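Every protein chain but one is kept in place in this view of the complex.
We just call them A, B and C in the order they show up, numbering each chain from 1.
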Amino acid sequence: MWINPEDLTVTQWQVLNEAGELVREAPSLGHRQLLEVYRYMVIARAYDERAMRLQRQGRIGTYAPFSGQEAAQIGSAYALERSDWMFPSYREAPALWVHGAPLEYSLLYTMGHVFGARLPEGVHAFPVQIIIAGQATHVMGSAWASTYLEDKRVSLCYLGDGATSQGDFHESLNFASVLKLPAIYFIQNNQWAISLPRSHQTGSATFAQKGLAYGIPGVQVDGNDVLAVYQVTMEAVRRAREGKGPSLIEAVTYRNGPHTTSDDPNRYRSQAEVESWKQKDPIVRLRRYLTGLQIWDDEREQALWQEAAQVIEQVVAKAEGVPKGTLAESFDYVYATPTPRLQEQWATLERGR
Amino acid sequence: MWINPEDLTVTQWQVLNEAGELVREAPSLGHRQLLEVYRYMVIARAYDERAMRLQRQGRIGTYAPFSGQEAAQIGSAYALERSDWMFPSYREAPALWVHGAPLEYSLLYTMGHVFGARLPEGVHAFPVQIIIAGQATHVMGSAWASTYLEDKRVSLCYLGDGATSQGDFHESLNFASVLKLPAIYFIQNNQWAISLPRSHQTGSATFAQKGLAYGIPGVQVDGNDVLAVYQVTMEAVRRAREGKGPSLIEAVTYRNGPHTTSDDPNRYRSQAEVESWKQKDPIVRLRRYLTGLQIWDDEREQALWQEAAQVIEQVVAKAEGVPKGTLAESFDYVYATPTPRLQEQWATLERGR
Amino acid sequence: MPLMNMVEAINSALRLEMERDPSMLIIGEDVGRAGGVFRVTDGLQAQFGNRRVVDTPLAESAIVGAAVGLAARGLRPVAEVQFLGFIYETMDQMASQAARMRFRTAGRIHLPMVVRSPYGGGVRTPELHSDSLEGLFVHTPGIKVVMPSSPYDAKGLLLSAIRDPDPVLYLEPMRLYRAFKEEVPDGEYTVELGKAKVVAEGDDLTLITWGAAAPVATAAAAEWRDKQGGSVEVIDLRTVAPMDEEAIVRSVAKTGRVLIVHEAVKSGGVGAEVAALVSEKCMLSLLAPILRVTGYDTPYPAFAVEEDWLPNKQRIFKAMQELLSYR
Partner (left out) sequence: MPLMNMVEAINSALRLEMERDPSMLIIGEDVGRAGGVFRVTDGLQAQFGNRRVVDTPLAESAIVGAAVGLAARGLRPVAEVQFLGFIYETMDQMASQAARMRFRTAGRIHLPMVVRSPYGGGVRTPELHSDSLEGLFVHTPGIKVVMPSSPYDAKGLLLSAIRDPDPVLYLEPMRLYRAFKEEVPDGEYTVELGKAKVVAEGDDLTLITWGAAAPVATAAAAEWRDKQGGSVEVIDLRTVAPMDEEAIVRSVAKTGRVLIVHEAVKSGGVGAEVAALVSEKCMLSLLAPILRVTGYDTPYPAFAVEEDWLPNKQRIFKAMQELLSYR
């Protein structure tokens, strides 16, 4: 008579194994696209490493590295059209970049710039979300707008494993299911929420099965397998565009680095664990696949990393060239028209009190 | 690869069918207990009817009737020990009564008494909760206290179908599962949350299956079958006492009356629906069973309703006899010791400003 | 001009704007089929369909969060929170999200959204149905807070609120929903946000009030004038954020005596901000202490004693007496 959670079995979806071999049919991505995806992944990794250095040099503020999660982010973002809407958390520089936001925007944010969360016109994305799962309700509202406007756009949000514990996650999935909205909830289960391991974050065996609570299809995918991630996201996108409602994707991956530059992961996890995940590195895996396809070799690899270094150099230069903005300017963005009190405060600010 | 919610089948647990016949083995309740349960149900029904009249006479304020839900409430409350903790919403007068709170306390609450939510010493229950699902986190905290104190007590909360949409519901079940707490989440799915039908409250086929999101066993039970409700609650209680963690129970039932005395259900539901549920009335069902057991007959039935009328008369008299309290008195209950500002305000209150 | 009570006036504003602006939609608990627990949205789903008037599941944070997403995409959601006591559930979406989106994105995303909510006491409700919580939002830059006290203002302010490019919290005093009718134009008109109304002119004392407390305070002032002959200027703020400082300063410069009347608890309420403003800007005019007649510093009490808790004529008289006799 009881529904026993232990009776449920969930199998993880994989396309490429750790050796970079196909375990089932690959999604229909041409070579040009595969190489594009790989380029995104490598440059993202280079950006992440550079950002960590910039932080140590005091040139940016607290930084949340994403190394290890490139396949999850880039594979999913690659499945979207530029006209679709994206709702990131604070760790999604690569996804935002694939979706059209130049990388320097992510850098500006970590510099604490007044304009650090203003994405360029035409990029259909919300800015960095600091409140865990705050974006989960926004993606639902945006998907609702698409239903209302009948514009066939899809809205996708990124959430961490920790974010699934928040009330907003629950409320949003429930709404999206009842209203059959074109929303995709993409969970990067990177095993940790700061110091809390996944096993203490929830009592359910997977995050994918949480969809059952809402009547939403869920899937657990190998998040370090960019082909698998792309494939399941494409299916979720198709379902959304066809008006069939929301989907929940759990991408099983790993955060290689600290939670942020303020964090010391040695306090809560073992080096052995970190090493074991290095075997599953998403970039290595795709490289092996490309090599197997004979469209990649060491020479191209070297050239790409060189290109990456140059690209990042430019990104840093651009970001550091942007005037940081002034407090007085920000007074213009509290309301469309500053209130009399703001105007008065602006004047005292200029006068030094 | 996708976990498809449509593949899940949930069957409702029943012991007594609508004709009052056993469809499976009855839980071990002796005749004395069966009669006691029946008495609770009848007096509760009489109370509810009387309260509706009192409201129309202006003798109490807004009232939330529970007729139709007696089996769900009394069957579950009967499974608890008095030392267990109960966390009601605003519709659980019968459950609170079974758990030891004299009925007049519920009446006092609806009278807007200053002391209307002060249950007597020794009754292990929280007062009426107005915030939907607010009690869900309290039951978890209380269950946590029992684990901490190793006191083997169980904490049970009542929630409506609507309450399952709230973030607090989700956060609490997740905590309870991770911490393996002796908490029971008892959902009375009475088909409506004011004007919102169950079909628009969630996209999942049942509330019971929501447990899968947390790794918590869930069950859907015929909520108008007091034996079935008692049985599944006893199992949940046993599991909790044995340290095996939380349970989720969905009791499928119906609110016969309006949401509250301020509500007009004709705006949103059909008379035909109301009539169809009358066929499933929990009191009629148990009466049929008792009659079949030959421990009940028309004479006893009549006598019981007469007793009920007397009991309720006393309840009303008692409640109406309690001085309503003064605002000045309530100043004593903001903090253990009134702050200087409260003392000053108390003085002005006495002086008339 | 037709006579309308406040419920009718609000309903009229919603209807007119739904007709005018296809990007507007109404979302919330029981707003559709049932027409709202106070019938404020009565008939709107029948007229505009359940695509534009949507009964949502029971979750306030998601309602406001959805409005953020809808508004960011160019729609104009008008969301209802069934009673203001439940706004606590939405504080993160209101204060961290809605209020800050324009600021966060330096103007790239703005949110033309309204959250409506009934509030205030005197109608014998259960706990948490009567609280006045405007103070929380006056301390939240990025949100405007509108609190009408009459049918005419209610309609004109709501139309302004819906058309405003920024998030507006629009608070409806339950006690005034059907308390009285007044002439309200059938068609559309707006009352500007951020502008107070001088309800009565006077020279001896400035009474500053808003929302649910305004009729009580206004009646007290009128009776006082009739009985005592003194002349009390009554200012109904109508919008508490932004506040019409000019109107306040102008009046206090004239009268030198200030009484603030509101329903929320005293400590840290909007009355404190009014007093702080006056004590900063009107020092030379002040002839007496600034007094507040407000709810006491307790949670809103059980309804058996709520009338003792609410500001009333007697308390207002005492305070006026004290102010006017102050030398």
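Things to note:
In this text, a contact is a pair of C-beta atoms (placed from the backbone, for glycine too) under 8 Å apart; a residue touches a chain by one contact, two chains touch by 3 or more.
Keep in mind the model is a prediction, meaning the values are calculated, not measured.
Considering the complete complex, the chain that is not shown touches A, B, C. Contact with the undisplayed chain is limited, among A:3, A:86 or A:163, to A:163. When the missing chain is restored to the complex, the residue among C:179, C:200, C:253 or C:286 that touches it is C:286. Across A:69, A:174, A:188 or A:202, the residue that sits in touch with the chain not pictured is A:202. Contact between chain A and the unshown chain involves residues 61-62, 90, 111-114, 116-117, 128, 130-132, 162-163, 165-167, 193-196, 200-202, 262-264, 267-268, 324-327, 330-331, 334, 339, 341-342, 345, 349, 352-353.
What chain B contributes to its contact with the hidden chain is residues 85, 114-115, 117-119, 121, 126-127, 130-131, 134, 136-146, 148-149, 155, 167-168, 171-172, 174-175, 178-179, 325, 330, 332-336, 339-341. The omitted chain makes contact with chain C at the following residues, 85-86, 88-89, 91-92, 94-96, 99-100, 103-104, 127-128, 135-136, 138-139, 141-142, 241, 243, 264-265, 267-273, 275-276, 278-281, 283, 286, 288-292, 297-299, 326.
Here, only the chains that are shown with their structure count from here on.
Between chain B and chain C, the centres computed from C-alpha atoms are 36 Å apart.
Chain A and chain B have CA centres that are 43 Å apart.
In terms of their C-alpha centroids, the spacing between chain A and chain C amounts to 40 Å.
The residues of chain C that reach two or more other chains are 57, 59, 61-62, listed in rising order. In chain B, the residues that touch at least two other chains are 165-167, 200-202.
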